[in-house]
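In this view, the complex is presented without one of its protein chains, the others remaining in place.
Here the chain labels run A and B in written order, and each chain numbers its own residues starting at 1.
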Amino acid sequence: MNNNSPFRIFVKKFTARKTSVAALIYILFLLMLVLSGEVLAPYGAHEFDYQSLLQLPSARHLFGTDEFGRDILSRVMVGARLSLTVSLSAVTFAALSGTVLGLLSGYFGGLPDRIMMRICDVMFSFPDIILAIAIVAILGPGLENVLIAVAIFGIPSFARIMRGSMLSLKQNLYVEAARSIGVKNSSIIFKHIFPGAFSSLIVNYTMRIGTAILSAASLSFLGMGAKPTDAEWGAMLSTGRDYIGRAPHVAFFPGLAILLTVLAFNLLGDGLRDALDPKIK
Amino acid sequence: MGRYLIKRLLETIPLLIVVSFVVFLFIRLIPGDPARLVAGVDATIEEVELLREYMGLNKPILIQYVDYIKGILTGDLGTSLKTGDAVANMLLPRYKPTILLAFSSMGWALIIGLTIGIFSAVFRGRWPDYIGMLVAVIGISLPSFWTGLMLMQLFSVNLRWLPTGGLETWKSFIMPSITLGAGIMAMIARFSRSEMIETLRNDYIRTARAKGLNEFEVITRHALRNSMVQVMTVIGLQFGFLLGGSVVVESVFSLPGLGRLLIDSINFRDYTVIQAELMIFSFQFIMINLIVDVLYGVMNPKIRYD
Partner (left out) sequence: MANTAEKILEIKDLKIEFVSKDSSLTAVNGVSFHINKGEILGLVGESGCGKTVTSLAIMRLFKDTNGKITQGGVYFKDQNITTVSDREMAVMRGEEIAMIFQEPLTSLNPVMRIGDQICEVIRKHTQKTRSEAMEIAKAMLMQVGIPRAAQVLQDYPHQLSGGMNQRVMIAMAMSLNPQLLIADEPTTALDVTIQAQILDLMRRINRDHGMSMLLITHDLGVVAEMCQRVIVMYAGRIVEQADVVDLFKSPKHPYSKGLIHSVPVIGRRADRLESIPGNVPMLAKMPEGCKFAPRCKYKMDRCEKEEPRLFMVDGGRQERSCRCWLMEEAVI
């Protein structure tokens, strides 16, 4: 492989940014945490300890304990799994459906395209959270429904972006050329046009994971997502709220975990976007 | 310009109609029986049926919809299932805190966000840029409920400078507006930076320098004006985030605004209120986008004169 293959250039540009690399390392660490299950947590997430309620961080409990004596560090670790699985699944679903819808809509145009755009317009008329709340209101509380809500409200953004890429790439001469020699439509869409749209897809995907984590946590905080006893970051904050003043650490650590994780995904998204941008050296 | 305005209005009206219908349908999808809710647990089946008839819930959906629209146009948004008050009366007093929160958040988000964005663009690649963008990326990653709680801990509990919630004085708005404004400030900073950089790449910037203007003049008289036209559109979108974010922030700080009402009414299954709230949120958002579009048209002479 010569020194200037697109992949090499991409890696070089990406690694030049220290923040992106740090973000990637953090995310990989989180993924490892998630995949290893509850093995790494020092205590069980539901392990009550009535002797040590609401204890401040100490050597035994690095993040302190909550109102039931549960170790917050362990719960935060378990919460990582919940947050990441919900957001990754939701965004992946939204990306897949949105991409297919957007590409097809942009490629074929006509009435289906206009209808799809109107539907997106309607969905965009609501701020994200409101839409998620509305969906959860219909489906009922619970983390699974939060997943569905986040997945659904993510679809229009992917659809719009991919449709936009499709419209601009469609103009290119190589598409005309391919069509004129009789290449099948599906082939054109997926083999010729999609690779060009790929970078916007990846960047949007990464950014949306941050949004998804925040939305899911917000919904849990408002009492519409995970049960308050679940070791989910948003839920932990909602109970931690009652102890502001007395035991701020209960709310502090889960919130910090949310901040760092979303930050990592956003930095990763920024790094990817700049590394994939041909205009930036 | 007139043509542009009319065109946008014509596009908006069908959208409003469709959205109102969607919200209407939505509410009917929420599980639960409003008649039973109002009648209470002890009511008999006949009583519930009577109530349902009285509430007009047995009429065909479309008729119900038309009735509802007629109601909106006359200012009647139905009655709360929980309290029996006219929904319109419930909503009105809640407007004030939400609007005050929205404007104060947007206000300082704009000031700080634009400043950071412009400085980052002008000093691109140097440390003001790195710091500015680091602040911005943290800003968009902050969970608002955490920020709110932490601010509360610091300023209300530890320092005792600010009240924890409620609506007593203007001080009650400081922490909520900081909390809500943080994310928006960050987005404005990021976007105005990239717009500014794009604008500075243009030929007319070089011409301005060739005329002997100093950097400050170049930036304020040429670059800013042109970037702002684009930044306007982003600001409009941010109002959408404001509306959504107000739900969480009002909860955290116990502000009696529209956002908090939405949560309360969902918890109580107060369908009429939920319906009115969703309608309001979406209409506001659509209207704001329309206004932003029109403003964009006014500021961009190409659209103005065509």
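Note that a residue touches a chain if its C-beta (ideal position, glycine included) is under 8 Å from a C-beta of that chain, and two chains touch if they have at least 3 such contacts.
If you're wondering where the values come from, they're calculated on a predicted model, not measured in any experiment.
Shown chains touched by the missing chain in the whole complex: B.
From the options B:53, B:85 or B:215, the residue with contact to the unseen chain in the full assembly is B:215.
Screening B:137, B:151, B:229 or B:274 for touch with the missing chain picks out B:229.
Annotation for chain B: contacts to the undisplayed chain at residues 200-215, 217, 221-222, 225-226, 229, 299-302, 305.
Here, only the chains that are shown with their structure count from here on.
Each chain gets one centre point, the mean of its Cα atoms, and the points for chain A and chain B are 22 Å apart. Looking at the complex, you find that chain A touches chain B at residues 19, 118, 121-122, 125-130, 133-134, 137-138, 140, 210, 214, 217-218, 221-224, 234, 237, 240-241, 244-245, 248, 251-252, 254-256, 258-259, 262-263, 266-267, 270.
Across the complex, chain A is touched by residues 15, 18-19, 22, 26, 29-31, 134, 137-138, 140-146, 149-150, 152-153, 157, 240-241, 243-245, 247-248, 251-252, 262-263, 266-267, 274, 278, 281-282, 285-286 of chain B.
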